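Left out: one protein chain. Kept in place: all the others.
To keep things simple, chains are lettered A, B and C as they appear, and every chain counts its residues starting from 1.
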């Protein structure tokens, strides 16, 4: 139960370093009989990998997924899945100048303090490259959720620095997000953000921002009070992403300024209309199961969001009392400006002598676009784990 | 590992309901030989309990702590501590009118959907009253941390609705926080907040706000990447508090608007000056240990914050790469306006018929002042757990 | 996750001491809607409690179960169940003479060494009295298993010292076991054992023995390789019982002397005849569920042991490759002679001075009869936990 694992039943264990032989995850506890194609995983890895375009670091990592166990004939066996991504583009020379100093706002100092040593070639275990393993695990979680509930997870860049998308979350479509390199809600906002990032790069500086995530077709009943509330576990998973400094659900920090009479979400009766999906085109049906599940299996799609109660507003963000209520889950994650900048900064050496440090090499001026698939992956892992946990304790899902 | 437990080595298991026989926690994994007086726990319970003054609900619960195991002669034995608080002030009649409706933005609907049933007399397991157990467990965690590192945790109300304290976190003193009924930073801000709350109560409405927490004398090296980062586990623990909708560390959401060159925290060398404490008077030394620990024990106060590296600014909020860096940990928690209001609201019954609901009885118009000790307790539990986990893996603490 | 808890989804946390205010368990993760009457728990506690007859210690503990949370109207709510048994019959004076010596083969020395202190009034946390909490938790697990699969767990004394029951496990009936005070297989064997125990008591000596357990109506598919095999988790749970020194499944140690051609269990096809139950009278149907489960719920009795494959012999003891195969689970547990004897023994004091020790007070000359319900309880906890875990990951149970 070291900190390298997350999830109780859907259990992801992350291993590897940024500049060693490779990195990856073991995903244990996956339901058997789920179809997983390498392309399902590769797609998300490609969205995270560096070198996609000028808005991400030019470091070229192919990040090719290798499945070494747990999947036979594109189907999960119920046993641990070992996913590996080999490191090819080391360039340790890029990191020569950081060997003896603590880079400001990096983990050099804290890793050294905790473990008594640290990797000298790049971030080692503290590198954001390790999130590739999380993304791969999240791709499997997404397949499980799609299979069972047609759950759909869509993250996108909401703001960069002070430039914020004008679109409300309910108006955001996946096709629009995929259509621009910033992974924001629309082309016009993307253009403004591109200009900001270009300026930051020219100045050897970096930018932060906010990613928003909207999850639809969430089964009712996920989350385990009073500590493993669904929003609590989401907050943890999101804060575990490198550079993340904040999490808010639904109305979040702004909601603290409302009165209760404004904030409460009235319950209303609907005519079995399911909540709108994140895709503009009609909902993709869940993949046909090759398992022995029948239509009477309460965990299949047939039992999903058929309840006829929803809320008029969604200030709660889809979770009430720590348990999903069937409305879309909406949360936001704050990402600080990347710590690595090309300007000269004050710091100390490992032997505690004052010095200055100026980064060189390949670095993202803004981490947001590449963090989008990571946010989706972490959310998927949490939801999938709570799906299995709920099924374990209660055995069925609410319908009405 | 149901959701009613938190912590890996310092393990808190919460039990009980708001209107049953009682509630409490089992705290397992506590180091032996730590002095715990009932008053240490009662003090924090009193800060949380209702009926303290007109700014909290007038429901009168004495919330007297009972220690049933694990402490002998005011000293921990290393075995599980059972803490119990009996329920005395039931008044189930107050809850007659909620038996058949789903109260808006409460957990009535989600608990019913998850478990197929729910408590009819009050919130049952979803009640904020359950946080009394967390507060009691947190009081024990605080003693462990005080004993080992003189760690000091201070939470206070930063804002209510749009009224925000003008004081910077480094200027907040415990004695000032304790001196006003709102538990905010100063008397003048308290007066403004009192006026707001009085108005809300008159309108049968409720208010939200933000609590800030500052933790000093934090040992370097706490937190376990890549998933059990210290900030990730703090976020989870804080989001698990009823009505909490957001968490941010250090610069948080505002920090996303800074450039990297502004945000990075430069490392500087100090002359062994420890970080300023939350108390204005001089630092309270850790309680004298009655255990067999000697001065050479690396976990005692002698080994604490003696490192001579700190950061010039603290945008990181005391945690870098998921590991504490010895600077004060600073975070904020967003609390939505209380769901229970005395106005008529739209909702549905358990049999899905539209209806209206208007709360009666005793309710907080603003939960913030009573949430202050809960925030401290949850933070203490997380820090104490990571203290033991770090000591388990590494066996010593960083000094320089 | 301190050692005071067992089970992953069906999670039992034990608290209390032998001579403090009381003891008990929190049982978390229990499925909602299961009928639990206090008498279901009390029955097993009565079978374990001291003072039942002259073959057990004359210490009189009523061991009355108190249910403080998690059960409303005799039905589980899905939230933590706090079970408490108050201590009434302290007699601390009986323990005066053990305050300063380490009793041979007791835990006085190891508890002192581990924690730096130990309870001076009786065994504290090391007392077998703590198993009362396990028995209470096991009673809940039994109800869950009965409800879902009509699973039946029967333990009995197989041998005391060198006196062994001549009956094969398949011939043992619950009514015969309950009909004799030793809880062995038949009256005649019981008489021999009574004579042995009487002699040991007269000599101020103690006896050990072997308990056998047979579990029928076990669903196929429980157990999680490669480490949480069902037999591995059973072994752990049984070894955790005080005085237990060994565990063996099916053919066990004797089976090491067979050749593979003798030991292998041939698979055969049956005509849907379920395995024989432990009761002589016809099988008790599972209690009627008050939950919303329907006949199509794969976890109800309708889906139980209907497969038509079984094994000709059962050397495997019902578990193959760590997973239950639907045959009766049969295991044996070795219990050493009770450490407390009334003879003078060599030992040392807490300050390491040689001395002698002679126990006084109320003590079992043979722990076996009272350990029978403990063995059943620990087995029930393990099976129930694996039931929920299997349902979580796979969602259905095998039928053919």
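Note that in this section a residue touches a chain if its C-beta (ideal position, glycine included) is under 8 Å from a C-beta of that chain, and two chains touch if they have at least 3 such contacts.
Just so we're clear, the structure is a prediction, and the values are computed from it rather than from any experiment.
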Partner chains on view for the chain not depicted: A, B, C
Any idea which of A:77, A:100, A:163 or A:343 touches the chain not displayed? A:77
Identify the residue among C:33, C:250, C:328 or C:369 that touches the chain left out of the display. C:250
Hidden partner interface residues of chain C, rising order: 1-6, 8, 12, 14, 102, 104-107, 109-111, 113-116, 125-126, 130, 159, 161-162, 200, 203, 205-210, 220-221, 223-229, 231-240, 242, 245-253, 255-269, 307-309, 311-312, 315-317, 319-326, 334-341, 343, 345-348, 352-354, 390, 393-394, 398, 400
Residues of chain B in contact with the chain that isn't shown? 1, 8-9, 29-32, 78-79, 225, 292-293, 296-299, 388-389, 391-396
Missing-chain contacts mapped onto chain A: 1-2, 4-5, 8-9, 11, 13-17, 20-24, 26, 28-29, 32-33, 68-70, 72, 75, 77-82, 84, 114-119, 124-125, 291-292
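The working rule: only the chains that are shown with their structure count from here on.
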From the C-alpha centre of chain A to that of chain B, how far is it in Å? 27
Whole-Å gap separating chain A and chain C, where each centre is the average of the chain's CA atoms: 44
Could you put a whole-Å number on the gap between the CA centroids of chain B and chain C? 39
In chain A, what residues contact two or more other chains? 1, 8, 225, 393-394
